[in-house]
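Of the protein chains in this complex, all but one are displayed in their positions.
What follows is subunit A.
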Amino acid sequence: MAQGASLAAVVAVWAAVVNARLFPGDIVPSPAAVAGRIVGLALSADFYGHLRVTAAEIAGGLALAAVAGILLGVAIGARPLLRRAYEPWLHYLAPTPKIVFFPVMLMLFGVGAASKVSLATLGAFFPIVLGTISGVREMDPVLVQVGRGFALSPYRMLTMVYVPAIRAALVNAVRLGFGVAVVVVLLAETKLSSAGIGYLIIDAYRHFDMPLLAALVLVLFGLAILANAGLARLARHGAPAVSR
């Protein structure tokens, strides 16, 4: 309810600003014009093609980052010596903007999806590996000993002990990684690409199609909200109270 009301208020202010002609009409389009373009997007097959490209780049990058981040995070987190050696470096590197590696990725992987996927992987890797390490550090060491005592293979140790034990930390880490992957992929698409939502946005800008630009940005907001809500749901699902 409150969320719906706040949305309506924003649209009302927006319409008022346009009507008052505070900005030239072709820079700030009216809500009606933008709504028309959103409907247009929703009906065009072309848009879904670009959406699929962007979604696949984000998903691919996130999946690779999750695999690498969880494997390395458990390997490092479970060994105090490795943890002391690597954790500080990972912490220092985590906040640096990954987009600066885009030229490198372009040279390595070309202008297609691969350069975006690799950039997303790099970006999402840091929050996931750090979240995994801290999850493993906090976990009850006797659970690891139980697994080892039953002579579990390394693979089963990972899937049957570590991952379920640090599930809450992992879901949070993947959510953070998702946020980074979205930013990095869209940014890279606006810089150099021939497909994806970021490409559509920059293309609309080049043609000075402000209603389309606004429509794309709004659609993007909507999708990000949906994806985040989905991940939050994932976090709440599953095991009951873990506390004893």
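Here is the rule we use: contacts are C-beta pairs under 8 Å (C-beta built on N, C-alpha and C of every residue); 3 or more make two chains touch, one makes a residue touch a chain; residues count from 1.
Simple rule for what comes next: contacts and distances are computed from a predicted model.
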Listed names "Nitrate ABC transporter ATP-binding protein", "Succinate dehydrogenase iron-sulfur subunit", "Ferredoxin" or "BLUF domain-containing protein", with the criterion being the UniProt name of the chain not displayed: "Nitrate ABC transporter ATP-binding protein"
Touch criterion as defined above, residue of A:Phe150, A:Phe208 or A:Phe221 at the omitted chain: A:Phe150
Of A:Ala5, A:Val100 or A:Val142, the one touching the omitted chain in the full complex: A:Val142
Among A:Ala165, A:Val182 or A:Ala195, residue touching the chain not depicted: A:Ala165
Residues in subunit A touching the chain absent from view: 140, 142-143, 145-153, 156, 160-161, 164-165, 167, 238-244
